[in-house]
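Here the complex is missing one protein chain, while the rest keep their positions.
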Amino acid sequence: MLIRALAISVGIAVLAGCAAPTRYIDPAADDGPVAMTMDYRDFEKAATDAVEDMLSSGAVNNPDGSRYIMVVSRITNDTMQRIDTDQLTKKIRVSLLRSGKVVTTTAVGLNGAEDEMNMKARELRDSEEFDQSAVQRKGTLQAPDLSLSGKILQRNHKVGKEQQVEYYIQLSLTELASGLAIWEGETPIIKRGSDKSVTW
Amino acid sequence: MLSGCSTAQHRDQLALFNSAYAAGDYDSALKAVSFSQPENKPVDSGAHLLELLHQGEMYRLTDRNSESVKAYDLAEDGMKNLDTAGLFENTVEGLMAVMVNDSERDYKALMSEAVLVNTYKALAFLAEGNNDYARVEFNRANDRTRRAVEFFRKEIAEQQAVLKSEAQSGNRKASMVQSSLGSREFQSAVHNRYGSSSTWSVFPEFIVPASTWLHGIYFLANAEGGADYERAATSLKRVAEMSPQSAALRADADLATGLASGTQNLAALPSQVWVVYENGLGPVLRESRLDVPLILLHGNQQVPAYFGIALPEYAERPAIPGSIGVSNASGQVATTERISDMGKVFRTEMKERFPGVLARAVTSAIGKAVLQKEAADQFGPIGQLFATVLTVATTQADLRSWQALPNHWQAARIDRPDDGHLTLLGHRGEVLGNLDVPQQPFTLVYVKRPTAQAPATVIIMDLQGKTNATFARFPE
C-alpha cells in the first residue's frame, strides 16, 4: 500500500511538472516531432507532389485553353488509421483551382452531390414564390471531364528492433471520355520508430 | 487484507456480469460492468480496461453500435502500452506486481483479446454501414496478429536472455530466480501439474482464426482489384491450414484463390451469404496453487525451501451443443462448422507466455521469502508473523479475463435465394426465426448466443457496408 501511495504521488509530481502548454503551430515552420501516424505534413507532401506533377505533365491542361472539370471519386483509406481523405483531396482541389487549369464540380459524386444545393436550388423552378428569371434553367450543370480516384495504403514491418511503417498515397486521374488514366502518381511516406506499441 | 481487496471486488463484479450475461440479460450485464466517471475527467482507460471490454460487447449485442465503438476505442487505448510489456519492467507498477502479485495490477489484455477488440469494432462499424472505418479495424486486427507472431517468435527468447544476463552480472534476486527456474525439482513440480507444454493442444503459430477468417471474407467482399483478392486468399488459406478438417474453411479459401487468379469470375458468382455463429461461454481462468522448491541464497549458501505459488489456468465453460443452420425455400440446408476454438487460441498464447508467468510468480515468491527472512532477522517473531500473513494474502494469480467471448466460432455459406428468404435453424433443428437477406452481393448473418437459456442475437450485415444492418433476437 505504501508503495502504491508512493507511486501515485511520484506519478502526480511527474505529471504536474510536464503538462505542456497549448500553443499554435505555424505549418510553414513546423520542426515538431514526427508521429508514426499520418499527419498534415504527410498530406501536404503528397498533395504537393501530385499537383506539381499534374501541372508539369500537361495532363490537366486543356489544349483549347478552357478549364477542365474534375470530379472527386473514391479515395480508399486502406490504412490502420481513421483518415478523412478530404484532407488530401481538398489540398489538391484548391491548388488545381488556383492554377487556373481545373475546376471541381460539387454537383456529382459517388454518394450523390457533394453540395446538395445544386439540386435544391432547381426545385425552386415553377415555385410562384421565387423570381423565376433568377432560378437556374434546365441544362446548365456541367458534366465532369476528369475523375480523381486513389488509395492510401499502409504496410508495417519490423526492422531490427524498430517498426517501419510505409504509407503509399496512390492517385489516378481518369479522362472520363476515354476511360484512360491520363495521370498517375504515387508518394511513398516511410517512417521508422518504436516497436513498443501499435502504429495508430 | 489490503491487497486482496481489488481482486475480490473484481470477482464479485464478474460473477454478477456472468449470471446476467448467461441469461441473455445484457442490460443488467452492462450495469454490472459500468463504473462511475466524473464528467470533466478523461476515463482512465488502463485502470478500467476490463470493464470497457465487457461494456463494448454488451452495447454491440444491444444494437448500440456507436456506444460500443466508443467503449472499445477506450479499451484499445487502455491496452496500447500493455502489448509488449516484458518480464522485467522499469515501471513502478511493474515492480509492485512482482512484489505483491499479478492480480493487483491493471488488467493486461491478451494479444488475442486485442485482436478481437478490433474485430468486434469492425463488425460494429459494418452494422452501422460505415465501411471505411470497418476496413481500418480489419487492417488493425491483421496488424496486431502480425505483431503477436513476431513478438512470440523473438521477444520471449530475448526476455529470457535478459534474466540470464542479470543473473550473471551479480543481481542477487535474478540469480535466485534463474537457478530456481532451472532446477530439476522445480520443473518436475510444474510438469506434474500442467503436463509438458509441448503436448498442449495449440495452433502451430499465434492466430485468432475467427478474426483472420472475417478479415478474409471482408476483403473478398470489398476487393477493388487483384491485390485485395490476394489478401483475402492469404487470410482464408491461413485459417484453413489451421483446421485442415474443415470443408467450409477450405471452400472459402478456394473461392478467394479462384477470384484472385481469375479462374472464378465475380460476375458469375451468385450473391453469397455467410453465417457466423459465436457459440457459448469462453474459457475462464482458474487458480492453480502448487508448492514448488525454490533456491534461496543466505549469504553464500544455497538453501532450498518450499514455497506456494499461484498460477492461472484456463478452464472451459460450456457451449450449446451442435450447430445451427440456414435453409432456403427449396429445403437446402447449410449447417455451420467449427472454425475457431477460443480455448485453443488462449492455450496457444498461454504456452508462449507461460515461461514469463512462471518467472514472475517465482520472482514474486522469492521476493516474499526474502522479505520473511529479513522480517525475522530484524523484528523477531512478530515481524515474521506479519510478513507471513502478508505473503499468504498476496499470493494470488490474476484470474481476470474478458468473459463475453464465446466458447468457439462456427461458420457456413449459402447462395442467397432470389427472394432473399432464409430460415435460421437452432441447434436442435428447430426454427429460430426468419431472415430477410437484402439484395446485395455479400451478406454476413452474425449470430451470437452465450447459452441455450439466452436468445440468439442475430445481425444481418452488408459486408460491403453500404446499408445499416438489421438486428433481431431469436426466438422472438
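Per-chain numbering from 1; labels A and B assigned in written order.
Here, a residue touches a chain if its C-beta (ideal position, glycine included) is under 8 Å from a C-beta of that chain, and two chains touch if they have at least 3 such contacts.
Here is the rule we go by: contacts and distances are computed from a predicted model.
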Complex minus one chain; that chain's UniProt name from "YcfL family protein", "ABC-type quaternary amine transporter", "Simple sugar transport system permease protein" or "ASKHA domain-containing protein" is "YcfL family protein"
Could you tell me which of the visible chains the hidden chain touches? A
Of the residues listed, A:S99, A:N118, A:S172 or A:S197, which one is in contact with the missing chain? A:S99
Tell me which residue among A:P27, A:G139, A:G160 or A:G179 touches the hidden chain in the full complex. A:P27
Touch criterion as defined above, residue of A:G58, A:G112 or A:P188 at the omitted chain: A:G58
Where chain A meets the chain that is not shown, the residues are 27-31, 41, 44-45, 47-48, 51-53, 55-56, 58, 61-65, 91-92, 95, 98-100
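FYI, only the chains that are shown with their structure count from here on.
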For chain A paired with chain B, centre-to-centre distance based on mean C-alpha positions, whole Å: 36
Within the complex, which stretch of chain B touches chain A? 2-3, 80-81, 83-84, 92-93, 95-96, 99-100, 132-133, 135-136, 139-140, 143-144, 146-147, 150, 224
Report the residues of chain A in contact with chain B in the complex, numbered from low to high. 1, 3-4, 6-7, 10-11, 76-82, 151, 154, 156, 158, 195-200
